[in-house]
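For this view, one protein chain was removed and the others were kept in their places.
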Amino acid sequence: MTDEMEEKDTRVIESPVVDAQQELVDASQEDSVFVATQWQLMWWRFRKHKLAMIAGVILLLLYCIALFPEFLATYSPHESRKLFSQVPPHKVRFVDSEGKFGLRPFIYAYERTRDPDTLRLVYTPDLDAKYYLGFFVRGFDYKVLGLVASNLHLVGVKPDETGTAPEVFLMGTDNLGRDLFSRMMYGTRISLSIGLIGVAFSFLFGITLGGLSGYYGGVADLVIQRVIEFIRAVPGIPLWMALSAALPATWPPLRVYFGITVILSFLSWTGLARIVRGRFLALREEDFIMAARLAGSGEMRIIFRHMVPSFTSYIIASLTLSIPGMILGETSLSFLGLGLRPPVISWGVLLQGGQNLQAVAQTPWLMLPGIFVIVTVLAYNFLGDGLRDAADPYSR
Amino acid sequence: MAIEKKLNRRDFLRGTAIAAVGVMAASCAQPTPIIVEKEVPVEKVVKETVVVEKQVPVEKIVKETVVVSKEIAIEKVVTATPVPPKFFEAPMLAELVKAGKLPPVEDRLPVDPMVIAPVDTIGTYGGTWRMVASGTSDFSGHSSRVNPVEGFITWGMDGASIVPNLASKWEIGDNGASFTFYLRKGVKWSDGKPFTAADVLFLHEDVYKNTELTPNYPGGFKMAGEPAVVEKLDDYTFSIKFAAPYGLFPLNMAADFSGWSEVPAHYMKQFHASYTAKANLDKMVADNKLETWMQLYSAKGNWMNNPEKPLLRPWLMVQPPPETTLILERNPYYWKVDPDGNQLPYIDRQRHTLVESVDVINLRAVAGEIDNQMRNIALASYPLYKENAAKGGYDVYLWKMAETGACFFPNQTLLKDDVLRGIMQDIRFRKALQYAIDTDEVNELHYVGQASDMTSCVPDELKGEKIFEEYTYDVAKANALLDEMGLDKKGPNGWRLRPDGQELSLTVETAASWTTVVPVAELVAGYWQKIGINAVLKSLMYEGWWDRVGTSEYQVIAYLLENFDPLINLTYPRNYFVTSYDCYWGTLWGAWYNAGGKAGEEPPDWVKELQTAYDGVKGETDPAKQIAVMNDAFKVWLESHNIVHTVGRYPQPVIVKTSFKNFPKDGVNGWPLRSPGYSRPEQYFMTA
Partner (left out) sequence: MFQYVVRRILYMVPTLIAVTIISFVVIELPPGDYLTNYVNRLMLQGEFLDEAQLEALKVQYGLGQPIYIRYLKWMSGVVRGNFGVSMEWGKPVGELIGQRLLLTVVISLATTLFIWAVAMPIGIYSATHQYSIGDYIFSFIGFVGVGVPEFMIALIFLWVGFSRFGVNLSGLFSEQYVEQGWSFGKVVDMLKHMWVPLIVLGLGGTAGMIRTTRANLLDELRKPYVTTARSKGLTERKVIWKYPVRLALNPFVSGLAYLLPGLVGGSTIISVVLSLPTSGPLYLKSLQTQDMYLAGTFVLMFSVLTVIGTLISDILLGVLDPRIRYE
């Protein structure tokens, strides 16, 4: 699956998009255009791409979640609740049951019953138990980025006059009564970083091997191309299985996570290597490289000073587009039971809880993690689209 | 005698154990008994026993009688009744008879067909029983439950007693070292050939003792290291002799060694090297794209893939894999009838659809496309089934699982960490782990609030000991116990410190595929963290499981106790009697016992006591006595609190179409019983 994603993406990448009608640089900038650096030019072009900008902002927000899940989480993600399992998401209200509107958001506490016949848990809002939501409230202890101790949380329920406060479940709870919203916050850290770290790895493999292959050609090219062809020829699922089985059973969860990231990147570097190789092949023949060579530049200097900068932007765009493949890959691995396993929390692990008929029929909020996956993939694709347009040096 | 006292399972067990003896006695007296179940006061049985039974010492019986007469009110006793005067058959078979393709029903049935009393009413013929399996191996497991293998002897419909089946009676001799089985005369394989002692002999002499087919003679038939000696006394009688008393043999015969009636010698001989010329065999091997004749023999012996193989079961394969809709049809030679003389089974066909995911099984269930099934029907989905029951035209019965909820096995023979081993061997530690678990919460969250507590699994005789009641959720008590052990110092991360100054951490290991256990294990790891133990759950891929267990380097295993019931669990004793390395709480001790002291580690005396008790059970022929020994061992086992438990038995939902009849409302789902097999699928029927 990652393979296919990759394939599509590379094809897209190699075809820079331009619109002749579009005025990219406005008049005031006209003069500065000629002295602007490549990066400035890129940024100006990128700004024009509204959807990409929005996507960028969304991704920034998501990565903020990944950095500070403890602050955003309302409760500890592992805390289970005897009396609050399978709670549907609380409706955050501004209008109360009597139709009065207020600016302060509030919730009604749930009353729990078990249907005597079907044994299904039923939660009904208790219209007499109105609780306001508070911001920057004190809650469970944690350490910001593992360093600074704190117990401040973004949202929480304010106690009423009697000092009691029910818990608020913004995305409901799972079968063990764990707060899905908090778990989502924690899962974001793992899932988003898997994308980044995985891409970093495939970047490393892809650029080195693709570069070697494209620059030197000959035997190196032949061997590397065969290896790539070979890896692409072996179907993905058995490779996943074999590689995840190769992770020793005694590894702690964190190392398993790392191992899975490496697996995902191991299977996806070939696409990048092919792009890099193609670029190198083309650039090798360009006049400016010839000029550099004639001027007596060393090989390393030619590669890193002249060749790499001329396609960095492509690489970045291509990387951006391959991150969603990684994130989806993680969820697919979880579906096959090969990915991360509880107690680790990732989007894939969370989605596993929502991927059965029982959940679809009776606790559909357990599929909410899927929305996060979709939004992230969407955002990355739009961002990548925008970056690619912006990175194309020929689009004025 | 208190008739109004409600009969529970355990009372039942006791009484029926006695009753079984009675049957043997009764059968000795009457040469052609037809079996029908009838309610009779128990004293009568006891009297009979004393009068006729020769093998069992009279004092023993009398001693038991005293106990029994106090507890048992009413007992089902098997007595002889006359054969129904006339036999009837299904319309689809009657047509074949008319067309001359099949002999008349009287000729197909044995002289003394087994008479099965239906659960509710006499049924009607016809219908297709629809079921769903998640693949071929799931089907083969499922089919051994809904199209059960016919043992010589089998479980009674109470799920506790052992009753005649293919053998109309059996005798125990030599103080439990020899067994004689009397087969029903005239039982025929599904191809019309007679089933005789020759079939049994073929299996034992040419399969089990053939080192090419069976490299190691099956351990279940070895006593004192010696293989059994099987002798044919006449066409319908054979004896099995062991080198030492083997009291559990009848139990094992009923539960697990049922394959003895699955080998039609007249058919299998053509694939056997001792009976068929090599040239012919080689040709067949090549034709089937196989390599050896043993492979050919196994392949031909598999009824699922080889519809030609004759069987004694109620239904026969007519549409085998690789089709994904498997169809089974009635066995025209099936040898059981109902009290009115109707040849069983009532239902014409079974249809098993192979699907690829459990979700599709659930979908088919709620869509009303399953007539009766409990396999892959999960308690967690009960609300889903129930809410769609009216729409799908089915009911959901709640049977009970034979197993407990998730249990935790601290490894008392842990290697490579002596300090932790010492801690785990301290009973206070194991008790602290127990007190820390909020079992009510586990029940609410994972068992839909429907599991009973662990006391439900304790034999009645031991209930007075209050062994489980004292373990109610009590964090303070758990902490106190740990403090008392000297684990009161805390490290920088807030975890308790071990005597050697290290953090007290516990890795709980379980297999990711044990989906009923993993969520509970997650909960329990959380409970243990609350008492200052850094408990981490690790779910492994199952493939490396046994290797991992063998190393004895795991700290705690999360699993469950199978078949927590004295009689049934005698068939699978590892976690009670520490009899093999897969005793999760004492791997090396179990290995020691199994290898006769040549492997593993020598256990402490109290463990040896358990193991000796098992030796005792094995040598005991009287089921009641077996239970008594088992219970004594239980006491030791319970007192040493080797297993940290959560909940006891929990319900097993069963989808039952409203048109599906004679299926018991209540029952136990356990493998030794081949549930629902013990409730006789052949007498289920479907109304139009």
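The chains carry the letters A and B, assigned in the order they are written, with residues numbered from 1 in each.
By our rule, a residue touches a chain if its C-beta (ideal position, glycine included) is under 8 Å from a C-beta of that chain, and two chains touch if they have at least 3 such contacts.
As the structure is a computational prediction, the values presented were derived from the model and not from experiment.
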Given B:D112, B:E171, B:D199 or B:E403, the one touching the chain that is not displayed | B:E403
Across B:L96, B:A299 or B:L462, the one contacting the chain not displayed is B:A299
Options B:D191, B:D359 or B:D440, residue touching the unrepresented chain | B:D359
Considering the whole complex, which of A:V87, A:L351 or A:A390 touches the chain not shown?
-> A:L351
Hidden-chain contact residue, picked from the options A:R232, A:R284 or A:H306 | A:R232
What residues on chain B make contact with the chain left out of this view?
-> 135-138, 141, 208, 212-216, 218-220, 256-257, 259, 289-292, 294-295, 298-299, 302, 304-305, 321-325, 327, 351, 353, 355-357, 359-360, 363-364, 366-367, 369, 375, 402-403, 511, 513-514, 541-547, 562-563, 572, 669-671
For chain A, the residues touching the chain missing from this view | 1, 3-5, 7-8, 11-12, 15-20, 22, 51, 226, 229-230, 232-235, 237-239, 241-242, 245-246, 324, 328, 331-332, 335-336, 351, 354-357, 360-361, 367, 370, 373-378, 381-382, 385
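Going forward, only the chains that are shown with their structure count from here on.
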For chain A paired with chain B, centre-to-centre distance based on mean C-alpha positions, whole Å | 48
Listed in rising order, the residues of chain A that touch chain B in the complex are 78-80, 82-83, 85, 114-115, 117-120, 175-177, 244-245, 249, 252-253, 337, 341-343, 356-358, 361-362
Tell me, which parts of chain B touch chain A in their complex?
-> 358-359, 362-363, 380-384, 386-387, 438, 440-441, 444-446, 448-450, 512-513, 518-519, 522-523, 525-526, 536-541, 543-544, 548
